[in-house]
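Note that one protein chain is taken out, while the other chains of the complex remain in position.
Right, subunit A next:
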Amino acid sequence: MRTSIVSLVSGTLFGAGLAISGMMNPARVRGFLDFFGSWDPTLAFVMGGAVIIMAVAWAIQSRMRAPVCEDAFALPGTTRLDGRLIGGAVLFGIGWGLSGLCPGPAISSLAVNPLPALVFVTAMLAGMAIFRMTESRGQG
């Protein structure tokens, strides 16, 4: 129950941050990726602000035995660099560059620009579903 409330508050704060930062504007995000054209560095300030706070959070986390609302941390432990990581990042970057959208801003945009956001989010969920199908086939 407490974890659910943490998740809702975290998501809401995250969505508000995306809205204030300008990252819900696909043209602005695309501007960050337009490095050889009219470059817009705003995204670097967004990521910088978020990374500074999270670096402090990781320092606090290293001194905690467990999170406040759960018995244990559930964090990724993989360190291997492999083709899936690189290939996935390349593919994600292509989609990001084409649309100016990544998952967070796309979902938040459902609130203010429902039509284009819904088209993108539906396609994104289809992409995730295709991945899941290829995964289960690989294991079967």
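Quick notes
Note that in this section a residue touches a chain if its C-beta (ideal position, glycine included) is under 8 Å from a C-beta of that chain, and two chains touch if they have at least 3 such contacts; residues count from 1.
Simple rule for what comes next: contacts and distances are computed from a predicted model.
One chain of the complex is hidden; its UniProt record names it "Sulphur transport domain-containing protein", one of "Sulphur transport domain-containing protein", "Tetratricopeptide repeat-containing protein", "ABC transporter ATP-binding protein" or "Spore germination protein KB". In the full complex, subunit A makes contact with the omitted chain through residues 2-4, 6-28, 30-31, 33-58, 60-61, 64, 66-70, 72-76, 78-81, 84-104, 106-113, 116, 119-132.
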